[in-house]
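A single protein chain has been omitted from the complex, and every remaining protein chain is retained in its original position.
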Amino acid sequence: MLSSMSSPIPGALLLCIDLQDIFLKAMPDAGRLSSRCEFAIEAARLLGIPVAFTEQVPQKLGPTAPQFLKAAAGGTRRKPQQLAKNTFSALADDGIRETLLEKHKVEHLILCGIETPICVYQTALDAINSDLQVTLLTDCLSARRPDDAREALAALIRLGAYALPSETIFYSVVGTTEHPAFKDYTKLVKKYST
Amino acid sequence: MLSSMSSPIPGALLLCIDLQDIFLKAMPDAGRLSSRCEFAIEAARLLGIPVAFTEQVPQKLGPTAPQFLKAAAGGTRRKPQQLAKNTFSALADDGIRETLLEKHKVEHLILCGIETPICVYQTALDAINSDLQVTLLTDCLSARRPDDAREALAALIRLGAYALPSETIFYSVVGTTEHPAFKDYTKLVKKYST
Amino acid sequence: MLSSMSSPIPGALLLCIDLQDIFLKAMPDAGRLSSRCEFAIEAARLLGIPVAFTEQVPQKLGPTAPQFLKAAAGGTRRKPQQLAKNTFSALADDGIRETLLEKHKVEHLILCGIETPICVYQTALDAINSDLQVTLLTDCLSARRPDDAREALAALIRLGAYALPSETIFYSVVGTTEHPAFKDYTKLVKKYST
Partner (left out) sequence: MLSSMSSPIPGALLLCIDLQDIFLKAMPDAGRLSSRCEFAIEAARLLGIPVAFTEQVPQKLGPTAPQFLKAAAGGTRRKPQQLAKNTFSALADDGIRETLLEKHKVEHLILCGIETPICVYQTALDAINSDLQVTLLTDCLSARRPDDAREALAALIRLGAYALPSETIFYSVVGTTEHPAFKDYTKLVKKYST
């Protein structure tokens, strides 16, 4: 699942932070966020970029919402990797850290999920401090407090994170209308355009 | 009161600039500002970060508004430190400068209060020029002229100040749901979320 | 057509990305975009800055919309250069790359067109990585998703692109009311001011 051997962005992994219903419900734009994250997850799967999910205290707060796991499985029986944690930073959890950095040799974290100023912020900061490349998918993030999200994102950019819309990343991977996945990819773009 | 020995951010102090009623009343978003500053002060107290208040010509303009002093005392009889000044920059006052830098060995000023383009700006600039680390709590600032506040904040960031939402700072200090103050901290977040 | 010998910005070329009706129709601000691009093209022609057009799979999606070709021809029979491609980046097409960099010795790409986060982004990024100077005309860009456009533009600026309004570029070329084209230029400014 996490193999990045055949990835079009070697060493990259899309890490979806805490996409659990209990957090989603608290977002002011839950519908938009859900749609954009589903797009990013489906596009990553289509193009061969590995995907994983963190879950904050899932035994108490519940697992990742089903639409995201379904998007990652893509009609197969593959079970997406779900990584439990009780730290706000995914990389402050030794197990997750070892899974991502040691086992799967992740060198580039592509981040989406909730909340930008808390778990996304702390994960991105730890990743930057661990010399990983960090790219934040600007349309796939949310927070209870949108102004806080804007300031936290700006701070991460100043600290060295990349911030780009998901379509910009995936259109760059596709590169040309001759790419074998071009038609399927444009179908995804349209499916999630409303 | 100001001891930073047991602080989770060694050398840091939350300095609340001129939270006096006469200035608060002139703010276009006084209610929001007051709520966010109370949150930051209560969270700092809960987590062990020292807090102090500056007051502009208090003998004439009155002391810090009582809700902030109460938030800093936290039900104890401790009297929060109130620092009188007639300079716009807190660090242009020799007494305050000595109290903060010499006596309490402050190395990192976390700033909130009013007004961003005047007393907060001048204090932050003097702190940067004195080689202190400066963090502006973006949700805990205000000004009569919001566009001026935005430009002054951007200028301070370009000069080396950090700017982050208060929740981002305090969730980073808490770090994990296992932190002994986690439950009390999340109560504060909820109390001030409306 | 592409000669930059007499150009007021030596080595510069205005490259209009994919101004085809099929894409224009999908823009939320097609009228504004069309008007600003016509202005930029007419001003470039008036002031002697070469202009070229890229077209995404034109045999299938149609050519550049006629108003832009007309603006480039300026009442003459000169046929503006139209460059077909199926890559999202104009510079990922070997033919376009050779035409621009080898044949016409372009050193500075001035970019307008659609969409900012896709073909404009990828073209600008390739140009920066090829050591070209890149200037994005901020009022002459558009995208289906305006927030994505804003983030992609900000990312390009951080990577070294210049971003300026078209009037700022052309008023800088004109420089003084004594410039022989000053009156004709101000007529253009007025013509496209509504």
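The letters A, B and C name the chains in turn, as written, and every chain counts its residues from 1.
Just so we're on the same page, a residue touches a chain if its C-beta (ideal position, glycine included) is under 8 Å from a C-beta of that chain, and two chains touch if they have at least 3 such contacts.
Computed from a predicted model, the values in this text were never measured in an experiment.
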item	value
Missing chain: touched chains present in the view	B, C
Omitted-chain contact residue, chosen from B:Asp21, B:Glu107, B:Glu151 or B:Asp184	B:Glu151
Contact partner of the left-out chain, one of B:Phe23, B:Phe53, B:Phe68 or B:Tyr121	B:Tyr121
Those residues of chain B which, in the complete complex, touch the missing chain	56-57, 86-89, 92, 117-118, 121-122, 125, 144-145, 147-148, 151-152, 154-155, 158
Touching residues on chain C - with respect to the absent chain	138-139, 157, 162-165, 167-168, 171-172, 174-178, 193
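Definition applied: only the chains that are shown with their structure count from here on.
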item	value
Pairwise touch network: line, ring, star, complete, or other	line
Closest chain to the centre of mass proxy, which here is the mean CA position	A
CA centroid of chain B to CA centroid of chain C, Å	48
Sequence positions of chain B contacting 2 or more other chains	none
